[in-house]
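Here it is, the structure, as structure tokens.
All protein chains but one are shown at their positions in the complex.
Labels A and B are assigned to the chains in the order they are written; within every chain, residues are numbered from 1.
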Amino acid sequence: MKKAIVILLLAVVGWALVDAFTHVKFGESRLGDLKNPNTVGAFYLQKTAPELSVANVVTAIVVNYRGFDTLGEVTVLFLAAAGLGSILYRRKEKGAHDTMILKNSSQLLQTGARLIFPAILVLGAYVFIHGHLTPGGGFQGGVIIATGFLLMFMAYKDYHVSHNILTWVESLAGVLFVTVGFWGLIFGGSFLKNTMGTGVLNDLLSGGVIPIVYIAVGFKVAAELTGVLETLLNFKIKK
Amino acid sequence: MVISPVHYIALPLLAAFLIPLFSKINRELVRIVPGLVLAYLSAVSVILMNRVIQTGQPIIETIAGWRAPWGIDLVFSPFTGFLASIMTFMALLIWLYSYRFKKVDHEPALKYYILFMMLVTGSTGIVITGDIFNMFVFMEITAIASFSLTSFYRDRDGAEAGFKYLLIGSLASTFVLLGILLLYSQVGTLNMAQIAERMHDVPSGMKITILILFATGLGIEAEMFPLNGWAPDAYSQSPSPVGSAFAAIVVKAGVYSLIRVIFTLFDVHGAYEFLIIMGIITLVISEFTAMKQTNLKRMLAYSSIGQMGFVLIAFGIGTKEAVFGALFLMFNHAVIKSLLFMSGSYFVYNNTSKEITDLSGMGKKFPLLAFFFAIGAFAIVGLPPFAGFWSKLYILIAAADNSLLGLVAIILMVSIIEIVYYFRVVAKLYFGKPVEESITHKPTIGGYISMSILAAVIVIVGFYPDIVTGFLHNAADALLDKSGYINNVLHGAGELVKL
Partner (left out) sequence: MDPVLYNKIVTFDIYGSAIGLILIGLYALLVKKHLIKMVIGLSIIDSGVNLLFIAVGFIKGGTAPIFSPKGIELVQKGVTMVDPVPQALVLTAIVIGFGVTAVALSLVIRLYRHHNTARIDNIKSLKW
């Protein structure tokens, strides 16, 4: 009975959505006039290369034009880690480390993980350092690094990352982001304003503060995701 | 150093990032730093509100140096600034109240203060931002902080309440995101002023779909019926300071977002009637349910939902007097409901059941607390000479002026129900037989200070409502002045205050 109501409801919702989206033609350009930008999309495509010297327009949007959203997003991650810590808190007996993974995995996984792990770290670092030149950026790079750690967690049941280091990296990266913002406020007149010279398009050192912010974000995301994974894995269910 | 609205967001963030590091230096810092930040922000509120009222121009701050609509802007107008100031002051008082409220280990306390500050930051951010996706991000910040804070205590059903809240809250964000998506595809911008400008080009079928998506998504946070199933559990299972914060801060942000979308962004006929109808349904159903409650906190929660329904009705009427009354009610509700939560929770401090019957005779043991609770109860049902009387009066006058006499009748009838269930509690407090086994906790000094301040505000505003009516009139004007908002954001100057 309940299933029938739900399916009916879903049919209504689905039909309404499909109907709404027939007005949004797939593949049609809604950017308007590219020379005299009327929409934000066209404006960003026009102005990123000349004014910011950043090749990846999406990075420029995420870090500069809509940098405030990124600040909020970084906060969401931080909050998720804090919330996890508060919800799963248990008084710890001294020195005990319990884990949900009960035995070591196969030899194949262990050796493979140890081989691939450094490569994954390098790949992740590459992605977030070159965020302004190639697709990718802080978030993507941070997630790649966290995946590397996940691989190690799954391969070795006693693999641990020191929570202390993670906390320091997290907090310092966050402080760096807000400091860059305040720097912009004090010396540039508005929060997060780009106060460094922008350099030449497609150079590694172009874009002013944008690479700096994205690198900080990369570290922060990597540290946070690894912390979250570790918190979720460090839980023994009492039988 | 420039005093600007971005301090509301950036400073608590900085403090939150630094708190884990502070705790390695000195553990007490963890509890004190939020208070300092909130005190500073209250001072900032006073300065900014002063500036805004004097010049009559809202303060518009651009982020990252890109003017709206190419960048994100923060708008501190008499309306948004008023709400942000209330939230900051209430947060300061709630912090004072929660300082050493209950004994918790250091680790969770650290997380608590971080989450609490982010709750306030998220709500303030919702109110002062001028960009619709930014508003969504702040909504999520508030939401995640609320989910975690609801499940804070281990010895209650916090996890269930938190999980239920999470499921419903995530559905809300999904709907809002879908709404933003459709809106962006039609107008090509995310800035609220520019969306308002371009709204009349959007085909009306799409407008209605988008409005429905937004109303459903934002209505969940604004506790509109039938989307408020999460609220009673969240209010009753969370720690009391958090319950006060939900009532005074979070739900105001929810109502603000709904109102901003309907008043400024959309101009659909029937949106206002919709608000009135939903408000009436919310009001009536929750007040009746409140009467049936035996658990004190759930009763307060349902009462809170009902008051929000009342606010929606007043906004729905839409005239200047009605909006003025709605804002007055929001202000009063924040102050009064917090006082009720604060004093009420000390009565049921150690009993997990929190039944009203446990309150028997506490009036004699804790005269001051009972007095505070009584003031709160009298104020919220609208008795003169307390503050609640004026807001109810203004809304009733506005309804009568628009010949909505049926509405007047409903409101009066509901007020009688409110009187019944509130006075029931007060009578139990003073005239009930004391229950011997109940051990209660004496309130902290911080708790006494905050409750006294709130009680004083209720009484003072009750006798001299003119103290706040100036601010409220400006706020009402700012909300209703849609073209003024658009002009100021897109074409105006809006300078920052230098100190």
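To be clear about the criterion, a residue touches a chain if its C-beta (ideal position, glycine included) is under 8 Å from a C-beta of that chain, and two chains touch if they have at least 3 such contacts.
If you're wondering where the values come from, they're calculated on a predicted model, not measured in any experiment.
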### Message
Just to verify: which one of B:Ser77, B:Thr129 or B:Ser151 makes contact with the chain not shown?
### Response
B:Ser151
### Message
Suppose we count only contacts with the excluded chain; which residues of chain A make the list?
### Response
2-3, 6-7, 9-10, 13-14, 17-18, 21-22, 24-31, 34, 40-41, 44-45, 48-49, 55-58, 61-62, 66, 69-70, 72-73, 76-77, 79-81, 83-84, 87-88, 133-135, 137, 139, 201-202, 221, 228, 231-232, 235, 237-238
## Note on the structure
Listed in rising order, the chain B residues that touch the chain left out are 133, 137, 140, 143-144, 147-148, 151, 157, 159-164, 166-167, 170-171, 173-174, 177-178, 180-181, 184-185, 190, 229, 233
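As a convention for this text, only the chains that are shown with their structure count from here on.
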### Message
Suppose each chain is reduced to the average of its Cα coordinates; what separation in Å results between chain A and chain B?
### Response
30
### Task
Spell out the part of chain A that touches chain B in their complex, as residue ranges.
16-17, 19-20, 23-24, 30-32, 38-41, 43-44, 47, 64-69, 71-73, 75-76, 78-80, 82-83, 85-87, 89, 91, 167-168, 170-172, 174-175, 178, 181-182, 184-186, 188-194
### Query
Once bound in the complex, which stretches of chain B touch chain A?
1-2, 4, 6, 9-10, 13-14, 16-18, 20-21, 61-66, 69-72, 105, 107-108, 111-112, 114-115, 118, 121, 125, 133-134, 137-138, 140-141, 144-145, 147-148, 151-152, 159, 162, 178, 182, 185-186, 188-191, 203, 205-206, 209
